[in-house]
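As you look at this complex, bear in mind that one protein chain is not there, while each of the others sits in place.
Up next is chain A:
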Amino acid sequence: MAAAAPYQIGNPLSKVHAEAAEGHKTHATWSPYDDNGGTAVAVAGEDYCLVAGSTRMSTGFNILTRDASMLLQLTDKVVIASAGMQADRKALHKLLQHRNVTYQHNHGRPMSVSATAQLLSNTLYYKRFFPFYTFNLVAGLDEQGRGAVYNYDAVGSYERSGYFCQGSGKELIQPVLDNQLKAASPLLLPPRNSITALPLDQALDLVKDAFVSAGERDIYTGDKVEILIITKDGIRRDELQLKLD
C-alpha cells in the first residue's frame, strides 16, 4: 500500500493504522488473564477420593503467597479444585457455593457429585466467549459411596475418570499416574473402571511423591500441598511441606 501514515497529527492510533496499512498485525498489550500457577491432582478409590492442590501462588517469576488454597469444600462429599487464575477461581468458587445453597433450599439435601459436575460444566460454558481461566477437577463420593473424579477444560467439557491432574505441573504428574494407576486410566479402550483398586494410604503416598517430584522441576509448584481425603466418615485434611525454592 502506498500511503504511509493516513492520519498524522494527534491520533494515538496512527502507529497502529500505519502498521496495519503496511500489513503488520498489532496486538493489544493488556490481557484480562493471568496464570497464578499451581498444580491440582485427584484420585478416586473404591471407597475414598483424594484431592490435592499446591499452595504456591505466583505471577510471572514472582511468588505472591505460599499459602493460597485451590480447593473448595462444597459439601461433606464434594470438593472442587481449580488451578489457573486466582481471581477467576475465587469468582467461580463463590458462584458455585451460592448455587449449592440454593440447591439445598430447593431439594432439602446437599448436591451429589454428579449434580455438581454438571453444574460446573454448565457454569463454565455460560462464559464460553470470555472463559473462566480455571482448570478444574471435581472430586467426591458418588451415590454408591465410590470415589468419583471429573476433569474439565476451561469451557466446561468434562469426563469422569479414575484420576487426573490440572495446572502447571500436570504434564509432569499425569504420566506418572498413568503408569501407576493404569486400570483407572481414561485412555484405555474399552473404558474400564473409573476407580483405582489401590488402598487409601498407598494412593496418598503416590500423590505426595508425585507432588514432591513435580516441585523439583516445576517452578510454580512448591511450598505446601493441601490434601483433602473424602470418605464416608467425612473429609479429612492433610498437609505436605514442599521445598520453598
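Here are a few things to note about the model shown:
In the analysis below, a residue touches a chain if its C-beta (ideal position, glycine included) is under 8 Å from a C-beta of that chain, and two chains touch if they have at least 3 such contacts; residues count from 1.
We take it that contacts and distances are computed from a predicted model.
According to its UniProt record, the chain left out of view corresponds to "Proteasome subunit alpha type" among "Polycomb group protein fie2", "WD repeat domain 54", "EGF-like domain-containing protein" or "Proteasome subunit alpha type". Contact with the undisplayed chain is limited, among A:98, A:192 or A:217, to A:98. Although one chain is hidden here, its contacts on chain A can still be listed: residues 94, 98, 101-102, 105-110.
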